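Note that one protein chain of the assembly has been removed; the remaining protein chains are unaltered in position.
Up next is chain A:
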Amino acid sequence: MIKDNEASRPGLYDVYHDTEGKNIIVLQGLSIENPQTEPPLQQFIHTHYRVFEVGYWGLLFVVSLVVITKCIAVPLYNKFK
């Protein structure tokens, strides 16, 4: 990591360049000693994120459908039939 003194703003944030040349921005009060690392499970989910996202929307839809059918539609049908 090489600190970029020109891009840094003392008292606000510091800018470092990593080995790939990416800008690492360290806000005031934070520390470069703790670079971001993703645990393996998080990496796996990150790779398959779309599957999880669609799965959760599907689950929410199915649960809503079951609740509406069982708790609203069926009692309403029984009431008015």
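Simple rule for what comes next: a contact is a pair of C-beta atoms (placed from the backbone, for glycine too) under 8 Å apart; a residue touches a chain by one contact, two chains touch by 3 or more; residues count from 1.
The definition used in the following text is that contacts and distances are computed from a predicted model.
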There's a gap in the complex where one chain should be. From "ATP-binding cassette domain-containing protein", "2-oxoacid:acceptor oxidoreductase subunit alpha", "HTTM domain-containing protein" or "Simple sugar transport system permease protein", what does UniProt name that chain? "HTTM domain-containing protein"
Note that chain A touches the chain not displayed via residues 9, 12-13, 15, 22-32, 34-36, 38-42, 45-46, 49, 52-53, 56-57, 59-60, 63, 67, 71-72, 75-76, 79
